[in-house]
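Excluded from the complex is one protein chain; the other protein chains are retained at their positions.
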Amino acid sequence: MKLILKINGASRAIEAHPAKRLLDVLREECGLTGTKEGCGEGECGACTVLLDGRPVMSCLVPACQAQEATITTIEGLAARDGALHPMQAAFAHEGGAQCGICTPGMILAAVAWTRDLATADSVGEALAGNLCRCTGYTKIFAAVAAARGQGDGGGA
Amino acid sequence: MIGESPTRTDGAAKVSGRALYIDDLPFEGVLHGKTIRTTVPRGRLRGVRFLPGVPWDEFVVVTAADIPGQNVIVLIEPDQPYLAHDVIRHVAEPVVLIAHADKGLVEKAATLVALDIDPLPGVFTIEDSVASAATGDAQHGADNMFKRYHVARGDAAAALAKAEVVVEGTYETGAQEQLYIETQGVVAIASAEKGVTVWGSMQCPYYVHKALGPVLGLPPEKVRVIQTVTGGGFGGKEEYPNVIAGHAALLSWKAGGRPVKLVYDRLEDMWATTKRHPSRTTIRAGFTRDGDLTALHIAVDLDGGAYVTLTPVVLSRATLHAAGAYRCDDVTIEARAVLTNAPPYGAFRGFGAPQTIFAIEMHMERAARVLGIDPLDLRRRNFLSAGDTLPTGQTLAEDPGLGTMLDEALAALGPRPAATPGGPWHGRGVATFFHGSGFTGSGEVKLASRAALEIAPDGRIRVLAASTDIGQGTNTVFTQIVAGRLGIALAAVEVVPPDTDIVPDSGPTVASRTSMVVGELLDRAAVDLKMAVEAGGPPSSGPEFVARAAAHVAAGKPRHYERQYEPPPGVSWDDATYTGDAYAAYAWSVHAVDVTIDRLTHQAEVADFVAVQEVGRVLHPILAAGQIEGGVAQGIGWALYEDVVLKDGAMVNHQLTNYILPTAADTVPIRTIFHERPYAHGPGGAKGIGELPMDGPAPAIGAAIADALGVLLPRIPFLPERILVAVDAAGGGKP
Partner (left out) sequence: MRSRLEDFDVACPTNLSAALALLASGAARPGGVTPLAGATDLYVPFNAGHVAPTTFVSLHAVAEFKAPARWDGDIYTMGPLTTYADCRRDPRVARDLPLLVAAARELGALQIQNRGTWAGNVANASPAADGVPVLLAYDATLELTSPRGRRTLALADYFTGYKTSVRAGDELITAIAVPMPRPAAGAPPVRAFFRKVGTRRLQAISKVVAAGVLERDAAGIVTRARFALGSVAPVTVRARAVEAALTGRPLDARAAEAAASAVATDMAPIDDMRSTRDYRARIAAGLARAFAAADMA
């Protein structure tokens, strides 16, 4: 089917099987390989993207259900001039990224929470859908706190 | 520069999604591979049938008969085939490889390959394996033993016979999945004419390099291995990439040199690849009534799985850490690793030491209760200190300072949390331990690792090492060491991505050796380079040094500065008697934990965790703390959540839904405190760090649970189901 997706601010027309996972549409049709597959069962969150502003597991989203949606992937988070989003910068500086494979999804989940703090009572709850095997989360908590200190709490 | 925390060199790429992992790289005309595996644990392969439903003529199909070289995975012993052709030794054993350009079709085809296997009775426990071998049905040697070690110092039997108090206990640990979030994956291009090139997610490019030649029948110079950005390893990408790289190369070879991608999905990765060895350790310890440790007899059994792989080395590390951080002059350690019909167990952070440290630490807890001595006092009374001798005969030159570290850990935890009526049980526990840095004994001498620096035409310095950055920050630390030694900006140093055509063999990225051993080689190479560039002239730094380095190259002077490992003076080891200096250096640590246990669910959770460690000089505090925090979290997972459920030797809960890792919601910030005692033979004074934090959490949590409930559980994971049974058996927990 023909899909119209607004990805990272740009509208795209894509031909894809309607049951194809949004994850695969992004990686294969759009070349956006920053979105990772960690488990293919909605457990690890490495494939997290923002669908109409809210974090979702893109391995569990059929392409047809993303029709006409607005999608933000990790590639769409930095400013147009390439300047890192404060959450990205904080993850890099604070040690929130080690091997980096969970990082795109983790950052998107963290950004979504800082934009709408009512969605979770704590950073732990906000990131419970994103597994990291490297950090023990300690530096991720530090990165999220640092980014919030930079004033991303309001957000768009 | 050493001791500071610059942003990691790959940080920006990783946080922006630009870092390209193996599955992100485009390869023109790539075929997608899939491994067809057995579902029975033991038997004889009669045949393979390809059922209708897909156009088989379009597929590349590889069986053992197609292997151009030797059907042997090169590691320690030549017992494991790339593709089984006769004897089947475990569930998930590879038999057939298929590939096609249509990934969906490959998945469908994989369901249409029938393996006809005459089943044979498998063995799934150490007892069954030993018993089966005794009846003449051995599958390895005469007795199913992969390896035995015997370490003896003094006379443990006599000391036990004389001991005022003897305490005996048996401790068991379960398998554990490494669970790197990036699954195993490679791409291979292989042909007789052009040789083989493999790109992939791996820890040890030269292990893969060594394995590919024999299976393809190629000389080493026609083998090239390139590490791509690697999404975690933890040991799981130490030896297993030899397997997947060989499989992809075989498919490409059969396909006439087309690129073949093999990337496992999570289900296959968890089902088929290596895990931490399950263990059982029985300790008999002799004490004086006052609590002096006078004798230790330790019997260590590891379940090795179906093939030898790295098990002998894992058993070695288990053996060498089994007596713990305690002084004892009469020690016997009997260690053995046994075949079972399980997928082979393999390297995982800690490499055998976490299993035996769990045992000795839990045994100290048990002994303290038998002796009526506070467990902390019992430890303090017996801590190793300067001049004490380890079971292999190695004498400690320096005092590790465990008592001070224990004081500091307890002070950091602060007063015990007050219990609330009806609220959870509270407990506090500690573990005190060491971990040897680098390869065991003569291992580093045998590796003879090399690493080099090269001056680029613009005067920037390129680091040439086979050490891989798998997340731990190797590239950043190497950059710091070299830039620090040369007095130039970090940006003037570039770490070349490991490619066996370009970098020398620096040994594997394992065993907490990369910063200490390879970093030291680079530091020495930097000294050589600096002397050559400055050539007796005045010292320089910064842009001035870079300019002089550029002029040095322009003048046609040597650009390449390589160093090879030399053992620190005075270190010796005898493999025959297993005596001597087991490790050139040791890192020391105390973990202290507060645990709560819910009175209804009996779920134990970590409420606070303090890790104090002495790892020599800390090169990069943020990365170092990240190593400790991550290792502690893996240890907490192993202790409380991660239960590999086995059936016929294979993991049945091989999904993330059913193999439980703690999430951010289960995790408290881990507090790390470093004691820095510079080590003379590490770069900037550094020792190994990576594995150390894996050793402490399980016994510390076990001690805390024992403290909370008055019940000592000898087996991890401490699942709530097991805690409930233990509490019931003890007649209920504390009020």
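Annotations
As written, the chains take the letters A and B, and residue 1 is the first residue of each chain.
In this text, a residue touches a chain if its C-beta (ideal position, glycine included) is under 8 Å from a C-beta of that chain, and two chains touch if they have at least 3 such contacts.
Given the structure is predicted, the values throughout are model-derived calculations rather than measurements.
Note that of A:L5, A:L32 or A:V56, the residue touching the chain absent from this view is A:V56.
Only one residue in the set B:D581, B:D666 or B:D707 touches the chain that does not appear here, and it is B:D666.
What chain A contributes to its contact with the hidden chain is residues 1, 17-21, 24, 40-43, 45, 48, 51, 54-57, 59-62, 64-65, 67, 109, 112-113, 118-120, 125-126, 128-130. Mapped onto chain B, the footprint of the missing chain covers residues 103-105, 107-108, 111, 265, 267, 600-601, 603, 641, 645, 652-653, 655, 657-658, 660, 662-663, 665-666, 720-721, 724-725.
Methods note: only the chains that are shown with their structure count from here on.
Of all residues in chain B, those touching chain A in their complex are 5, 7-8, 10-21, 23-24, 178-183, 229-234, 265-267, 470-473, 622-623, 625-626, 629-634, 655-657, 661, 663-667, 669-670.
Per the touch definition, chain A reaches chain B in the complex via residues 27, 32-41, 43-44, 46, 73-75, 77-78, 84, 88-89, 91-95, 97-104, 107, 122-142.
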